[in-house]
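To start, I am sharing the structure in question, which I have written as structure tokens.
Note that one protein chain is taken out, while the other chains of the complex remain in position.
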Amino acid sequence: MKHEMTNKEYGEYVKKKTPNSTILKNCVKAFLIGGLICAIGEGFITLYKAIGLDEESAATFESITMIFLGALLTGLDIYPKIAKHAGAGTVVPITGFANSVVSPALEAKTEGMVLGTGAKIFTIAGPVILYGALASWVAGLIYWVTSMI
Amino acid sequence: MDTVIEFVKAFVVGGLICVIGQILIDKTQLTPARILVTFVVSGVVLQFFGIYEPLVSFAGAGATVPLTGFGYNLCKGAYRAVAEKGLLGVFTGGLTAAAGGVCAAIVFGFLVAVVFRSKSKT
Partner (left out) sequence: MSRIGRQTIKIERPVYIRESAAIVGVKEGEGPLRDSFDVVLTDDTLGESTWEKSESKLQKKAVFTALDKAGLAQKDIDYVLAGDLLNQCIGAHYCMRDMDIPFLGLYGACSTMTESLSIGAMLIGGGFADNVLCATSSHFCTAEKQFRTPLEYGGQRPPAAQWTVTGSGCAALSSEKGIAMITHVTSGKVIDKGISDLTNMGAAMAPAAIDTLIAHFKETGQKPSDYDLILTGDLGHIGSDILIDLMGREGYNLRNIHNDCGKMIFDGEKQDTHAGGSGCGCCASVLCGHIMGEFKKGNLNKILVMATGALMNPMIVQQGESIPCIAHAVTIEREAQ
């Protein structure tokens, strides 16, 4: 080739040629749908408090309800359709966590309930649980050490 | 009126946390899985420095529904357990606080996998 590019030059050329995501539009959609999901969560907290649950139980039941809804909407193939538009608006809320647990479990069913669903259920959510638990262990340890002094 | 304001606060704060995630998706090479990890760890760190609790008091579900809230919950649980049980709490606190959510994800995840079948996309 007459005008051979180095890999670095080609990489920069490709960056120029590749259209960027329409970030403003994406952010507006993420804001609206993410906000709506949180507002629905707030609705459940209000509801559970109204039927007499204490603050903490209401919050936990709200999480469980949201996870249930995220899981159900994933099974019904509705969640990915919303997610196509919402992006982070459906990834970041806890319903997105449910989606990331359900979707590999559902797909791997054809490989069996143990080695398929069982082994694959945390392929996406596993890192969240690992690093979340690890970080809280470190935080707890620091708290324990400082409380000893 | 107060309830309406609670909803608006949850909507706005929750929406804004999602916008941060969207900017990370669009502007960085981070895959959604890495972003989720970042959010959870951020929640732990923010709570560690006592920043997340005020946000939860202000926005309610707007702060607890995003995955940063999961991290907040883990960290808060670890603190409380350490205060009660010392070193044992370092190990039991975080996951105990998150147990409801994780168990719900496992149970509902399993049930949905049993009942439904993955579908082709158009």
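Think of it as A and B in the order they're written, each chain with its own count starting at 1.
By definition in this document, contacts are C-beta pairs under 8 Å (C-beta built on N, C-alpha and C of every residue); 3 or more make two chains touch, one makes a residue touch a chain.
These numbers were taken from a predicted model, which means no experiment stands behind them.
Contact with the chain that does not appear here is found for just one residue of A:V14, A:L130 or A:V145, A:V14. Contact with the chain that does not appear here is found for just one residue of A:A58, A:V91 or A:A139, A:V91. Note that of A:F31, A:Y48, A:F61 or A:Y79, the residue touching the chain absent from this view is A:Y79.
Residues 25, 29, 32, 118-122 are the ones on chain B that touch the missing chain. For chain A, the residues in touch with the chain missing from this view are 1-3, 5, 7-8, 10-11, 13-14, 17-21, 26, 74-75, 77, 79-80, 82-84, 86-87, 90-91, 96, 99-100, 102-104, 106-108, 110, 124.
Assume only the chains that are shown with their structure count from here on.
Listed in rising order, the residues of chain B touching chain A in the complex are 3, 6-7, 10-27, 32-33, 35-37, 39-41, 43-45, 47-48, 59-62, 64-67, 69-71, 74-75, 77-79, 81-83, 86-87, 89-91, 93-95, 98, 100-102, 104-106, 108-119, 121. The touching residues of chain A, counted against chain B in their complex, run 20-21, 23, 26-27, 30-46, 59-64, 66-68, 71-72, 74-77, 80, 87-89, 91-98, 100-103, 105-109, 113, 117, 121, 124-125, 127-129, 131-133, 135-137, 139-144, 147.
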